[in-house]
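FYI, not all chains are in this one, though none of them got moved.
Chains here go by letter, A, B and C, matching the order in which they are written, and residues are numbered from 1 within each.
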Amino acid sequence: MVAARSRWPYICRRVPKAVDIRGVRRRFRIPRGLFGAEETVLALDGIDLSIEEGSFVALIGPSGCGKSTLLRIVAGLDTPDEGTVEVAARARGEVAYVFQDAHLLPWRSVAANVALPLELRGVPREERDAKVLQALEEVELSDAATRYPAELSGGMRMRASIARALVTRPKLLLMDEPFAALDELTRQRLDERLLALWREHHLTVLFVTHAIFEATFLAERAVVLSGRPAHVVHDAAVELPAVRTAATRGEPAFARAAGTLLAALDQGPG
Amino acid sequence: MSTSRSFVAITLPPFVAAVVALAVWEGAARALSVPAYLLPPPSAVASAAVGDASALAGACVTTGLASLVGFLASAVIGVAVAIGLASSRIVERGLYPYAVALQTVPIVAIAPLLVLWCGAGPRAVAASAFIVSVFPVITNSLAGIRAVEPALRDLFTLYGASRSQVLFKLELAHAAPQIATGLRIACGLSVIGAIVGEFVAGFSEGSPGLGILVMTSYRQLRTDLLFAAVGCSALLGMLMFGMVSAASSLVLRRWYVAAR
Amino acid sequence: SRKEPDGGKPTPTTATRVKVQLNWVPEPEFGGIYAAREGGAYDKAGLAVEILSGGPASPVVQVVAGGQADFGVAGADDVVIARARGVDLVAVFGTFQTNPQGVMVHSARNIASLADLKSGTLALEPGLPFGMFMKKKYGFAGATLVPYDGGIAKFLADPNHSQQCYVTSEPIAVKKKGETPKVFLGADLGFNPYANVIVTRGAMLREKRETVRAFVAASAEGWRRYLDDPTAANAAMAKRNTAMDAETFAAAAAAQKPLIEADEAKKSGLGVMTEARWARLAADLVELGVITKAPAATECFADVQTVTK
């Protein structure tokens, strides 16, 4: 068993950390009225979370609790009001992020959107094209490569966005409900492909999802957040064999593990 | 096929509008018997235009070149200034008001400086066209850059984009439609800027521009020729407008995929 | 407007309201009109006169012809051109007997005649008959023609710049800056139309002859007064033209005096105009190609003597 509620076990065992979050608190200020009046929303309330290199962690929690905020903080796109965040892979191009919305550039074709991170890194065109092609295949979007975002369905847009994250083969992959807009079967195929990539490239994945079964299937470890203000209410390994196949979904252990998560979600005061 | 059809769709409406407008104008000029020295009927303007065709053509070339140069300078410098202003709120707050000030300066007031710095003639005229037309480019480009969605900025930050990558691949790309709007405003202004520049800093010999022609015909109460010259300046403006529109609809096709 | 029971100016309810459109801001060249107003000459004549100041591009001809003003101040050449274009405009008072337009050059250039002006820049107002006349007569080959902008900054900045001028204005301003330019007066070179003539509509002259007569007579009286002592009128104008100081007002008034009170005016009265000079102007304009057919000189003006009688 890898994870625990406190961060001490990691330090004792000196496993390299991909992400180390300590006491992170984030409060949003919402200005109202003309004279500086403001409301505040406490999104994260003292989050501690260490993620080992190479692990696959699912992050679950009620809607609006602060999951996206936490991911943004890990990605360095937002800064906590209190607490510290250390990210090992914060080298250029080593973090990838699938945002909750697709956030494609509307003036670029799908292929050009997927190529963006490589372009920004200065990868030469030929290499780029090959990688883009592969990423598009991974998300089953090869035949829409020349289309523009406005010509895609919702699920296709999300898949383009996923391809954009995968194309860099990042060290740390942050995914915010990446498969929510996909049908069950596509989703399962992508789940499996993601697992394969994770294993092959030794990625560290932090994966937000609302689908308990998906979390159970994918993750080594699941972290459940409470309702806002979010704190960790459950943080434990998923009790399933390390290598999972389509058949895993049918096993009783799978249903049990999923049940544990659902129960944890239910406990966290909304 | 579809191209030729869309060509018709684009050129026919203004043409129809022109015919209608001219007919109404001619009718009104006759019916209301507005004296010709105030508002000559289009037929009189047309015959003046034919009579002075070579002078008008030469003037169009002179003024057209100056306004084109001024316009291009506005496009380049306007966008560059907007980029500078966008770099920080403080810079923007500090300098933007002075861009406004620039716009309110009557060209005549700085004519001697213009002539001193650029010499009389085409350079000073182009400078005038530039001064008059640069502000809308700045304002629209700045607004466009400022309107970039934070989420897209995040994306670029995440992938470690350099400042210049953010600028070219995100900010300018995103602002492109609004920059085009600024350029649309600038093209008419650059023509009027050139004409006003000619009033105070042009050459009145050689190939005098439309501004000189306007002054001459105004002075001599040749209202028909005056309107012909004004018509030429309008045509110049429309020509540049058409070029900007065509270029932007070519370049920006991708931006408007959603709007089809 | 009703009468104030005590104090206040009695507003003559019977006064005829007329408007006069100037072609420039209040300056000594309109001195007589302001003197007539300030000195009460218009009031006495039963006229309530509103003076509309102009700017560099005031459309005086159109404003008067269109009826927005009853009188205007314009050049004699404007009147001939207007008549040639079918505008029913008539000059009724020829203020400047001698045309004040000239060309000024830096004296250091030792230019003895305009025929020697063959270099540098020369600023002439495009389309202005005066400039066209000079150009036709002297050619100015080698000089670059640029538009005249009404100022003298370019002149001071560039020793090779020459420009058209009003002898009553620019040379004085240049002198104030410590330089004495050489001025070639158009009138001495063969171009001498009346300047700053008072114009009105032909219809007005026919239908409200009495008003026109009263206005011209009062204006003439104003000019007489102004030539004798411009101080009061200058002060009134200075309020509306703060850029010009009192000294300049005085200098300009002095400079223009001989141009207004030329021999002809001394003999026959201020504002007098002759058919011969109008005919000459019309012929000149035809020759310059400004107009194609000369209007009859008699149509262009109404002799002040007959009008005021």
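Descriptive notes on the structure:
As a working rule, a residue touches a chain if its C-beta (ideal position, glycine included) is under 8 Å from a C-beta of that chain, and two chains touch if they have at least 3 such contacts.
Bear in mind that the values here come from a model prediction, so they are computed numbers and not experimental data.
The stoichiometry of the whole complex, written in the labels shown, is A x2, B x2, C x1.
Just so it is clear, only the chains that are shown with their structure count from here on.
Viewed as a network of touching protein chains, the structure reduces to a simple linear path. In terms of C-beta pairs in contact, B-C outnumbers the other of B-C and A-B. Ranked by how close its C-alpha mean sits to the mean of all protein C-alpha atoms, the top chain is B. Taking each chain's centre as the mean of its CA atoms, C is the chain most distant from subunit A. Averaged C-alpha coordinates put the centre of subunit B at 38 Å from the centre of subunit C.
One simple way to say how far apart two chains are is to compare their mean CA positions; for subunit A and subunit B this gives 50 Å.
In subunit A, there is no position where the chain touches two or more neighbouring chains simultaneously.
Residue positions of subunit C touching 2 or more other chains: none.
Across the complex, subunit B meets subunit A through its residues 149, 151-152, 154-162, 165, 169-170, 173-174, 176, 252, 254-255, 257-258.
By the touch rule above, subunit C contacts subunit B in their complex via residues 57, 61-62, 65-66, 78, 81-82, 85-87, 121, 124-128, 144-147, 149, 151, 153-154, 157, 290. If you check the complex, the residues on subunit A that touch subunit B are 72, 75-77, 92-93, 95-97, 99, 101, 103, 105-109, 116-117, 119-121, 148-151, 168.
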